[in-house]
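Okay, structure first, notes after.
The complex appears here minus one protein chain, its other protein chains still in place.
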Amino acid sequence: SDQERAFQERIDRNEKIEPKEWMPEGYRKTLIRQIGQHAHSEIVGQLPEGNWIGRAPTLERKAILLAKVQDEAGHGLYLYSAAETLGVSRDELLEALHSGKMKYSSIFNYPTLTWADMGAVGWLVDGAAIMNQVPLQRTSYGPYARAMIRICKEESFHQRQGYDIMMKMCAGTPEQKAMAQDALNRFWYPSLMMFGPSDKDSVHSEQSMAWKIKMNTNDELRQRFVDQTVPQAEYLGLTVPDPDLRWNEDKGGYDFSEPDWSEFYAVIAGNGPCNAERLGARVKAWEDGAWFRDGLMAHADKARARRVAAE
Amino acid sequence: SDQERAFQERIDRNEKIEPKEWMPEGYRKTLIRQIGQHAHSEIVGQLPEGNWIGRAPTLERKAILLAKVQDEAGHGLYLYSAAETLGVSRDELLEALHSGKMKYSSIFNYPTLTWADMGAVGWLVDGAAIMNQVPLQRTSYGPYARAMIRICKEESFHQRQGYDIMMKMCAGTPEQKAMAQDALNRFWYPSLMMFGPSDKDSVHSEQSMAWKIKMNTNDELRQRFVDQTVPQAEYLGLTVPDPDLRWNEDKGGYDFSEPDWSEFYAVIAGNGPCNAERLGARVKAWEDGAWFRDGLMAHADKARARRVAAE
Amino acid sequence: RDALVEWLLRTGDNALILGQRLSEWCGHAPALEEDIALANQALDLIGQCQLWLGLAGAVEGRGRTADDLAFLRDAGAFRNLLLVERPNRDFGHTLMRQFLFDAFHLELLEAARASSDPRIAEIAAKAWKEAAYHLERSADLVVRLGDGSAESHDRMQAALAALWSFTGEMFTDDDHDRALADAGVMPLPSSLRPAWDRTVAQVLDEATLTHPGEVWQQGITDMGGGKRGVHSEHLGHLLAQMQFLQRAYPGARW
Partner (left out) sequence: RDALVEWLLRTGDNALILGQRLSEWCGHAPALEEDIALANQALDLIGQCQLWLGLAGAVEGRGRTADDLAFLRDAGAFRNLLLVERPNRDFGHTLMRQFLFDAFHLELLEAARASSDPRIAEIAAKAWKEAAYHLERSADLVVRLGDGSAESHDRMQAALAALWSFTGEMFTDDDHDRALADAGVMPLPSSLRPAWDRTVAQVLDEATLTHPGEVWQQGITDMGGGKRGVHSEHLGHLLAQMQFLQRAYPGARW
């Protein structure tokens, strides 16, 4: 239609689409799915790190980790707000999460087993997230782009903190170094999976790229991530768990092994090591908190009634 | 009445009273209260020691503590059975415990704060219990006397194990020795309280002694306990936390300070450090376990119905 | 000096243990705003604990750092109040614990800002601002939930009943307290009570909650209480988790 063509032209001119403006239903739906999933990832993402706050090895590390997890909850808040501008409430999105209709990033279905995992999560998981998110600062939907700008700033800070943990571990005792290597071993392939399946298997991609909801292909971003991360691993003195990893002079990047995509689909389908626990924890938090939210609403109703009565 | 006189004469002749035989209501009630309270003490008594099974410092110590707590549950079982011979069911007794109508020994309302407390509980608490129980092997009610014989044998084993923990702690590092002294400091007066208030303030005592449900006065037993325990503390190199403790040549026993009876009554009234937690844990176990007990009963009903149908 | 170290440990340990308890909520709070607020309060408290324990170690003069004090003492050497080691239980319980503590904490820090010891006054000035915000928040939520639904009211009343007997310990005076009062470093804990009583009474009233009145208080006898290192069974379990890495990998740097 004409409207659709005009919309696409605005996007092509790099104009930002704002909440009240006309947009195709598909654009709206895709954005809700993408932003909602991202928001869910932030709040579920509190759990694997929350698992180590209580056992952080120093007060300083405990404070840094608390601040990080607090930031993540804050990101969740921005993102739910951005989604709300598209006409879906936070509670609706949460319900979709709790019922399993909406997903969160599968990386959070892996357990955090040692303190080095706090390093690996910051370095690799936040690193991969940033790689995804930096281009989204230029995404076509205004509220989303602005949320991304704010989030990216904090994420890159988190990534540096994660890398700093890895540096300390790698410069530490042999046991600490072994923990660091083990964390890299466990998080390497799941991090590569964070970019999604290979372009040839990826659905929706083309339309999302035309709409500038997605700015790069999965494989582009994955390559960029590997090229950035391998030298960082070398600097740490760690070995990337991929015997086929090597520099390819011709393409100016690394050749590397694909992750096991059957594992990826298994985890997406709910069969990762922690799916039941992660979703279960969120559902329990929500259900246990019902009286709290109801209580606050009851108070607000009473307060309103009193104000009206006093007028 | 004649019946009562004949009953008392049997007791005076040291005959055992058996379940089906006639007994005064007061005798029955007093026994139910005393045996029930003892049974409750065994099962509540699992909790302070259960608190350290998970943290026992060696596999051997873990096994010994598990065996001990298992014995306590077993004692609970004998004692509830003995009470049942008096016409009260285990469930009725438990209900009286859960509603606060019946008590358990107040000593279990104190927390176990270090591993040395496992020693102190065995040495002092089981020690005081034995002091109470040994004479009860000669009590007038047959099933109770027989339960006591069995229980005393195991308790004295527990006491030796507790003392053995104390010996290890006192021969250990300065920190371990300090833990042992601290445990003695905390458990000394509560152990003295286990014999009940001073004879002059003790209710029911006279009748119970005539019936041979109670064999010695509270003060007699307390004196015996102090006389036995002080040399054991000296052997360990520990200081009994009583500046007025001294040997009295004339009476052939120690003079010692009375415990703070206001604390005793406060704890009895429900205000000890752990009353709410101990009783709460038992009530929760009972309520959480309702489906389990109901399920077993439902199965028994079904099985019976099937047997009947098959006949 | 002993009395000063003792006071610093008590104040620092309160912050540490309550911060640790609050951080257990991370990702499990009933609303995203609460996740953020609790993490923020925990963060404030851990920050305060670093300052207090750092000063405690310096005054003690045995070369122990704040981390050494946090991670290498066993339960009996901790000096926090019994109140702050209470388990979280439901969110109402956590909030009530926070309110009862915040109302005390603010008075304590108010007094500490005016301490004759400039090191104390300096830390307290920073911490006071945070505590004021914590109290504002916890008092507000106590009011809204107390005067909310029937269920939220009942839960807050139950939390109050369960926690009240742990508040008396905040205002007990012992020899250390008297030594500091004599030296003009800090007023007696008992002197903080009237202001706390007023705040609590006013908030409970607004929250339509029944004041528990006079009930038996825990930890106030000569033999007991967190201030003297006689804790509940909960603290040992908390420390076993909190201290695991420092215990398992002695001397490692993180």
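For reference, chains read A, B and C in written order, and residue numbers begin at 1 within each chain.
One rule holds in what follows: a contact is a pair of C-beta atoms (placed from the backbone, for glycine too) under 8 Å apart; a residue touches a chain by one contact, two chains touch by 3 or more.
All values reported here derive from a predicted model rather than from experimental measurement.
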Which displayed chains the hidden chain touches across the whole complex: A, B, C
Option from B:R55, B:K103 or B:R146 whose C-beta touches the chain left out: B:R55
Hidden partner interface residues of subunit C, rising order: 74, 236-237, 239-241, 243-244, 247-248, 250
Residue numbers in subunit B that touch the chain omitted from display: 43-44, 46-47, 49-50, 53-63, 66-67, 69-70, 73-74, 76-77, 80, 90, 115, 165, 168-169, 171-173, 175-176, 281-282, 284-286, 288-300, 302
Touch residues of subunit A, complete complex, unshown partner: 48, 51, 55, 111-114, 175, 179, 182, 185-186, 189, 260, 263, 266, 269, 271, 273-274, 276-277
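One rule holds in what follows: only the chains that are shown with their structure count from here on.
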Greatest separation from subunit B - chain, by CA centre: A
Separation of mean Cα positions, subunit C and subunit B [Å, integer]: 36
Whole-Å gap separating subunit A and subunit B, where each centre is the average of the chain's CA atoms: 57
